[in-house]
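Apart from one protein chain that is not included, each protein chain of the complex appears where it belongs.
Here is subunit A:
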Amino acid sequence: MSSLTYSLLVMSAPLGHQAPYTAEQFCRAAIARGHRIFRVFFYHDGVYNALSTAVPPQDAAQLPAGWRELRERHDIALTVCIASALKKGVVDAGEAKRYELDAVTLDSHFEIAGLGDWIEATQVSDRILTFAR
């Protein structure tokens, strides 16, 4: 079987929605089968996956840790849409300074970028998958 390049669009928040958990597991399954993940793009409510301040219950799946590991071990780009992130309170140091906010809430394993980064992903990927429920 030939190797494919995938990009994932995640549009729902963890805790309350299955979709981001499925997305994270899809990444692992695809990598295990020799495929490449070009980018995971967090859009709409998906930006809540990138919060550094979320503390999931101990008996719940530790999704933030799962995303961090995908970044650290597999070098997958975890890109957060700036338009969605800013209005929902997910900000990096640059945006926190620009808007004079008290806290930086973006986990350091994620990066903030524009929709152009997702459009790039649609150009270079063989398949895109949406996780939205």
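By our rule, a residue touches a chain if its C-beta (ideal position, glycine included) is under 8 Å from a C-beta of that chain, and two chains touch if they have at least 3 such contacts; residues count from 1.
Please note the rule applied: contacts and distances are computed from a predicted model.
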Protein name, per the UniProt record, of whichever chain is missing from view ("tRNA 2-thiouridine synthesizing protein C", "Proton-conducting transporter membrane subunit", "Alpha-D-ribose 1-methylphosphonate 5-phosphate C-P-lyase PhnJ" or "Ferrous iron transport protein A"): "tRNA 2-thiouridine synthesizing protein C"
Residue among A:11, A:91 or A:112 touching the omitted chain: A:11
Omitted-chain contact residue, chosen from A:60, A:83 or A:101: A:83
Missing-chain contacts mapped onto subunit A: 9, 11, 43-44, 83-84, 114-116, 118-120, 122-125, 127-128, 130, 132
